[in-house]
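Contents: one structure, followed by commentary.
Omission of a single protein chain aside, the complex is shown with its protein chains in their original locations.
In this document, chain identifiers A and B correspond to the written order of the chains, with residue numbering beginning at 1 in each.
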Amino acid sequence: MSNVPADLKYTSSHEWVRALGDGSVEIGITDHAQQALGDLEFVEVPEAGRAVQAGEPCAVVESVKAASDVYAPFAAEVIAGNPRLSAEPETVNAQPYGEGWLMRLRPAAGALAAAGLMSAAQYQQLLETEGG
Amino acid sequence: MSSHEQVIFEYSRAGRGASDQWPQASAAAALADLPAQLRRTQPPALPEVGELETVRHFTRLSQLNFSIDTHFYPLGSCTMKYNPKACNQYAMLPEFLARHPLAPESHGQGLLACLYELQEMLREVTGMAGVALAPMAGAQGEFAGVAMIRAYHRARGDTQRNEIIVPEAAHGTNPATATMCGCVVREIPVESSGDVDLEALRGAVGPNTAGIMLTNPSTLGVFERRIVEVARIVHEAGGLLYYDGANLNAILGKVRPGDMGFDVIHMNLHKTFSTPHGGGGPGAGAVGVGARLMPFLPIPVVGREGERYRWLTESDLPQSIGRLSAFMGNAGVLLRAYIYMRLLGREGMRQVAEYATLNANYLLARLRQAGFEAAYPQRRASHEFIVTLKRQARELNVTAMDFAKRLLDYGFHAPTTYFPLLVPECLLIEPTETESRDTLDAFVTAMSQIQQEAEREPGRVTSAPHTMPVRRLDDVRAARQLDLTWKPTAQP
Partner (left out) sequence: MAFIPHTEADVAAMLAAIGAARIEDLFDEIPPELRVAALAGMPAALNEMEVGRLMSERARSDGTALCFLGAGAYEHHIPAAVWAIATRGEFYSAYTPYQAEASQGTLQVIYEFQTMIARLTGMEVANASMYDGASASAEAALMAVRANRRSRAARILVPSTLHPHYRRVALATAANQGLRFEELAYCSVEGIVRPASLASYEGHDVTALVIQQPNFFGRLEDVDALTDWAHAHGALVVAVVNPTSLALLKPPGAWGARGADIAVGEGQPLGVPLSSGGPYLGFMATRTEYVRQMPGRIVGRTLDSAGRTGFTLTLQAREQHIRRARATSNICTNQGLLVTAATIYLALMGPQGLERTAAACHARTRELLAALTRVPGVRLAFAGAHFHEAVLQLDRPVAPVLRALARAGILGGLDLSAYYPELGHALLVCATETRTTADIDRYRAALGEALQGARAA
């Protein structure tokens, strides 16, 4: 069982998206994802100023078991990567929706709306069909 | 098992050394022409230890290992069969060891004869048209195979063919290799029977298909029964078939990849042909090709002209995918494989698959009788099979990993765990043909005892191993607090 906060949006590759109110968004990986990966021992976040395309891998989360790419859900400019994670990658496991955020992005015009993000209920549905 | 052994640097004392091994000191003047700014200022910080200390240290370390020479090692997909001592002894004859790789062919006809005959025997046993011995490992053989497929399509002007189809049960190196060759991976599902989903395959092939990478028997330990149909579908779409030879031990002398329709194969000489695993290498990943791919073989290849042997290089094979090693690959490993194949001969080669399959099916039957669950109970085992411990994990909270660790206490190296990823809590078990029935029975007994422990005293299993030089190691700590080189005052 994993936690799926109702106020966030989700992607089919297990990222969550939080609107920050000023047009920018915060992105991380879901509770399901952090459970599946296990204890993270390394996180690589993108550098500020980088432009990313929709679907472009822009961060990496690495545990003993697996290394996974994290994808930009839409075209955007990177505002910041979470600086805490290079020293404390386990923050993602402990607080995947809070202090364990991965990056903050400014979506390109119209990109957020066009991204087709899932609601919490839809993501929950996805997890059930995947058996997660 | 001996107790914990210090790191060699901890034995180091200034001024110690195996001085009998050193050349005489040279006059300082001999080095005078080396410019000062290109010289080291301090000697390298290598350990200073005497010869007996060194011998003791490394001998004691060897005693901390499991090995085929000491333990049953049923690692699925690894083919841990006996490494005959004769192979080592004759591959290490002084003339073979002393020969420089660039020595003239006139001074290497004996070696070249062995390598040429090895090529021919591998061709015969796999049903292929040509063989190259240069790739130095299975992964390099895979790379050569996919690179040849790409080169073939490019040579015909089919530059859009860049998709490699891979079954979802495939080993991780397959997609990595495809990507390394600039290809895109398309995964197709496998049916619950273990065979590739033909409908999905038909949907996946098209004008962009470069080829498909398959193992047969598959990574699920079962024979791909409709392989001829698979080959037809891929060939009709213009793609080629690549055979991952990891499981060749199951069909040696029974079926040949060339006859199944494969265009290119790689063989793991360190698995099927019993060259030593050596604690992680060296391997040799010889490749075999059908006629279409002959021009693209990696160089060098051994050629014969009448009674003389010689190296075929770029000028002989202008369309070759190129050179993969500085010289000609792992000659010493190839000699060992050659000797092994000569010892087996025609008759022995046929026995390999027969007895490997007999042993696997017997072990599967006995384990099922003992209450363990086969992943594909309706199928014959090939040379290996999968047991799933998902029930134990669910009901007793004892996992495949726990069983694997407890087996060490019983004197058995664990089977492969958690591969293939498709089967939860799995053990992939490959006994090989060189194990006796007594050994297999002892393994079943150990597994049954561990099962009983799991039911009555699960802590004993989940905290195993208890009798090894170390208990379970903290992998997470190893990755988070990287300690990759020894430092004098470091505490772990």
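In this section, a residue touches a chain if its C-beta (ideal position, glycine included) is under 8 Å from a C-beta of that chain, and two chains touch if they have at least 3 such contacts.
In this text the structure is predicted, and so the values were computed from the model without any measurement.
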| item | value |
| --- | --- |
| From B:208, B:351 or B:448, residue that would touch the chain that is not displayed | B:351 |
| Touching the absent chain when the full complex is considered, from B:21, B:159 or B:489 | B:21 |
| Footprint left on subunit A by the chain that the document does not show | 42, 44, 47, 57, 60, 62-69 |
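Going forward, only the chains that are shown with their structure count from here on.
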| item | value |
| --- | --- |
| Subunit B residues touching subunit A - in the complex, by the definition given at the top | 475-476, 479-480 |
| Contacting residues of subunit A [partner subunit B, same complex] | 38-39, 41-42, 62-64, 89-90 |
